[in-house]
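Just one protein chain is left out here, and the rest sit where they should.
By written order: A, B and C. Residues from 1 in each chain.
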Amino acid sequence: MAASTTTGNFKVIGTRPIRHDGVDKVTGRAKYGADYTFPGMLHGKVLRSPHAHANIKSINIDKALKLPGVKAIVTGKDLPKAENKLEQAGEMTINPMYLSMNILAHDKVLYDGHAIAAVAATSPHIAEEALRLIEVEYEVLHPVMTVDVATKPGAPILLKDLRNKEEGDKETNVAQHYQFKRGDVAAGFKAADYVIEREFNTAMVHQGYIEPHNAVGIYNSDGQATIYCSTQGAFDVRSLSAQVLGMPVGHIKVVPAEIGGGFGGKTTIYLEPLSVLLSKKTGAPVKLVMSRSEVLRASGPTSGSKIKVKMGATKDGRLVAAEIWMAYEAGAFPGSPVGAGAMCIIAPYTIEHFQIDAYDVVVNRPKTAAYRAPGATNAAFASETIIDELAEKCGIDPIDFRLMNAVKEGDAQVVGPPFKRIGLIQTLEGVKNSPHYKSKLTGKFRGRGVASGFWFNAGMQSSATVNIHADGTASVVTGSPDIGGSRASMAMITAEVLGLDVTDVRPITADTDSIGHTDVTGGSRVTFATGMAVYEAAKDAERQLIERAAKVWEKKPDEVEFRDGKLHAKGNGVPPMSIKQLAPRFPRTGGPITGRASVNARGVGPGFATTCVDVEVDPDTGKVQVLRCTIAQDAGKAIHPSYVEGQMQGGTAQGLGWALNEEYFYDDKGTLRNSGFLDYRMPTCLDLPMIETVVVEEANPGHPLGVRGVGEVSIVPPPAAVANAIFRAVGVRMTETPMSPPKLLKAMLKHRSSTQHSAAAD
Amino acid sequence: MHAINYEAPSTIDQAVAILKEHGENARPFCGGTDIIIQLRAGVRRTSHLVDIKKIKELRTLSFDAKKGLRLGAAVPCIEISESDVMRKHYPGLTEAAHLIGSLQIQNRASVGGNLCNGSPAADTTPALIALGARARVVGPVGEREVPVESFVISPGRTVLKPGELLVELLIPAPAPHSSDAYLRFIPRNEMDIAVVGVGASVTLDGDKVKAARIGLGAVAATPLLETKAADVLIGKKLDDANLEAAGRLVSEVCRPIDDMRGTIEFRLHIAAVLTRRALTIAAERAKKI
Amino acid sequence: MLAPLCFAMPTVVIPALLRKFTGGLERVDVPGKSIRELVRTLGQRFPGIDAQLLEDGDIRPSIAVSIDGEIATGGVLDTVDEHSEVHFIPALGGGVR
Partner (left out) sequence: MKKTLVEATINGETVEFLCEPRQSLLETLRDVLELTGSKEGCLTGDCGACTVIVDGRAVDSCLMLGVEAQGKTISTVEGLATQGVLSVLQNKFLEHASLQCGICTPGFLISAKSLLDRNPKPTEPEVRYALAGNLCRCTGYDKIVKAVLDAAADIRGQDKSKSAA
């Protein structure tokens, strides 16, 4: 089911060809980072802190070095000094000093799992045994695990040099304050008939990609290094590793392996510089692969948060005012996505008066990394629950209530500038008209909830080349690691422009020396920005084809046109020429044809999604079963609909896991107690229904093919949709994620006793 | 992982000899679904693994209408859930075996290994306790039988002495008009460790309870045999009031902990809920026999 | 259509936390043909505000510039016309690394 405003009749785009890397991936041939081996390769393991917060008094590696098979050990002292300032690095801004401190602790450990030393040995088992022989002396400090503790006066300070503009030269755990304001909030609330105010708490959660982080580093005596790893951004791995290692960017080549999921978590570095450092010390290739426990303890989950939302609406269902306070756990170093969360939290609605204050707070947890629409899901859990409650107060259907307040083209965004063409209303109508929403939900303890979500999507830099081969087929080369089928989309765009069969186009993901700079596979940007570069590169090839045909026909280029994959001479009856026919004449007409394009993409089209969930609650245990789920999302233009649906379904599944059972569970010492897939409970096949999709295609005017990007916004609505469904099933408003059985049961029992009391009182 | 030695004897005597030789440093090895994880994590430093899967007697499952069930310690869970005999006579134990991990795990893990691992949350142990199962143990100085409820002495530790081997589990033949059930609570629908597990067996006399046994998992440091609730039910109908009472008595004997799987408060509540549900299912089944 | 008779200037929308420099003013009309000129003139009228926006002579990495509803990519080099509306907003991404 799809609603499309995208014009242009396409031959390839919108079809569902088999992905070009498919056979390799169903036969086990595809090479992921951990699959690389080299002659003489050593294996590395990382020693990690058992403490959440401690000073390192001493590290003794002598015993470990004596273990037969151990070749080298590195600690924080082996890293060059790094500067404490903000720098631009691809998608994100970085602080070189904090980045370095996260790769190997300098003089302090800041979370359970913080890397302290790395060992290279002849087998992973020996490296692991060596870790047990490294002696570290700690001065254990009080762990700071939540924003509440971190912001209390006199709280232990994590980073002695951290300052923020407002507090001047005072030591603090608050790294940043963002504020967004419009109109007169007090006046706004005066105009409201209903005002709802609640506090929400969301637990820290992990992206949960199945492939652990990995890296193989090879350092050559000439000072050149090569890194093979599974990453969302080879160019970022290169610039960040160069930064940490104090090497020139040009001396590092990063070869992106196939990647087993990332969802934002593989946009930064952990093992990559260690593999180079150990290779430099040993003269051999060194491979490091994280264990699952290391991934959960020491990679980059997304922030837990505390959010207070107060919103007002008039009787007739108009949102008039919002006052919001939000604080996100950044982890051990500054940089939670709270700013993005603040810009998303009321983005879907026109609200005349609002003030949003957002705080980035450091705590003794792993440094957070990006996770699918970073910051937006926490925010939407809070705002979309309040919206639902206001709709209920007004006695208006939750979808109609949202439609009455939905943003459309020309409305101001939270940050000020007006929206261009957007598709929120279409996603709301998509759900409203879906078989799911039209169906009647019957049965006890069952409820239906809806929620909407917003994400900006990203542009940034991408490069592409299109090579026309001697037989008229083509290859399209980009720098975007293919994390969910993007190769197919790049080949389809090339095939569409050049009128080729999609199987005649071979899509390639190149290393950092073989293609121009390309920012991360993230921000829903590959099909948008890299797709734009591919489109331009194919157009460049088309221009060259026209020139060549003109030469062959002894005409001027403007007397030749390219139509339906064929070159046509205007006027007289020269028969049209296909690329296959022209290709053999490339040598005599000027040589090979390579189309090139690099972009710093503008014209980003924001994404909206609306999700509807039916749940059934076990009244005796608080266990929630998702019975049915539908998501409508604006793709702009769906290049390969199957993989667009796949992104919508995958993000929804992650959102449902976030809603129900996923959470970082730390004990009072700040030790992570569920650092494995047994107790970090991601949804299994048995926990989810089929996920119905409505692909909305509200063309993005900023893209030659109308593409917006679909990777992220699908994760935003589910937690709120589930909370709203639970309310309709059992009458309690959940304000905490995960809405796990113990929490929901407690809320239900409290609700029952209170309703009994009030009943008794009547 | 530290270096280990692996041996796969084909007789009980050989196995016992090897276990005796290496004492505390040796452990029987069956499905490996717990011990390999523990060795990797360094929580056990066993240096000798004695694979018992090649010992015939430990791989046999045999049922006799009078003598009951002999369940070899190394019989994988999958053979239990695929056995018609088991489904007919011991549906509760069969459910428990079917709940352990994924199919990949059930294809390797055994009920005996589940017991010897000594986890308070083992799924099959409460089911065995409800059935009055006894563990037959062979060691250097001969053999002995231990009631399953007293087999585990603390988390990860059992009554097995160095050199001793669990050979089989002996389960009485079901009495007329009796059956069993096992229920566990987990947050997901698969792959979790029991937050609470309750096994119940019920023998009926008409619509009244003639005898009942309740086994509890994940509510104390070891799996428990609960007797109070079972006793008060004798001679009574399993109506709501009596089930409520039984549930209350069960949560009284529970001594659970707060952890990432559930709070004390939650476990006490769930223990009562599952007791009511398990007794009801067992009784329903007993009626049909 | 005839050009307006009044002399039009680009409008700069001041971020909430920087309005302390503009005495609470949210929208300011500033002459200039580039972001560099706008920021310079802003700094002359509201001392200190330019330092909040610039680092090493270019827009701070943590700040993005929106010109007429479009995230610009050229930093101080981007050009504007007399009808442009310019916003300074937090740069996006998962956060700081």
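Note that in this section a contact is a pair of C-beta atoms (placed from the backbone, for glycine too) under 8 Å apart; a residue touches a chain by one contact, two chains touch by 3 or more.
Just so you know, these numbers come straight off a predicted model, no measurement behind them.
Within the full complex, the chain left out of the display contacts the shown chains A, B. Contact with the chain not shown here comes from a single listed residue; of A:L79, A:A529 or A:A653, that residue is A:A653. From the options B:E143, B:E190 or B:D205, the residue with contact to the chain not on display is B:E190. From the options A:V12, A:A34 or A:I252, the residue with contact to the chain not on display is A:A34. Set against the missing chain, the residues A:V140, A:A155, A:V574 or A:L688 yield one that touches it, A:L688. On the side of subunit A, touch with the chain left out of the figure occurs at residues 16, 18-19, 21-23, 25-32, 34-35, 37, 125, 207-212, 258-263, 289, 291-292, 483-485, 640, 642-643, 645-647, 649-650, 652-654, 676-678, 682-686, 688, 690-691. Residue-level contact of subunit B with the missing chain is found at 1-6, 31-33, 36-37, 39-40, 49, 51, 78, 101-105, 107-108, 189-191.
The rule we apply is simple: only the chains that are shown with their structure count from here on.
One simple way to say how far apart two chains are is to compare their mean CA positions; for subunit A and subunit B this gives 43 Å. For the pair subunit B and subunit C, the distance between mean C-alpha positions equals 70 Å.
Averaged C-alpha coordinates give centres for subunit A and subunit C that are 29 Å from one another.
Multi-chain contact residues of subunit A (touching two or more other chains): none found. Within the complex formed with subunit C, the subunit A residues making contact are 86-89, 91-95, 98-99, 177-181, 240, 264, 267-268, 330, 333-340, 343, 355, 360, 367-371, 374-375, 415-420, 456, 458-459, 522-523, 600, 602-604, 702.
By the touch criterion stated above, subunit C contacts subunit A in their complex at residues 13, 15-17, 55, 60-62, 66, 68-73, 85, 87, 89-97. Subunit A makes touch with subunit B in their complex at residues 125, 128-129, 132, 620-621, 623, 625, 660-661, 665, 673-674, 677-679, 681, 683-687, 740-742, 745-746.
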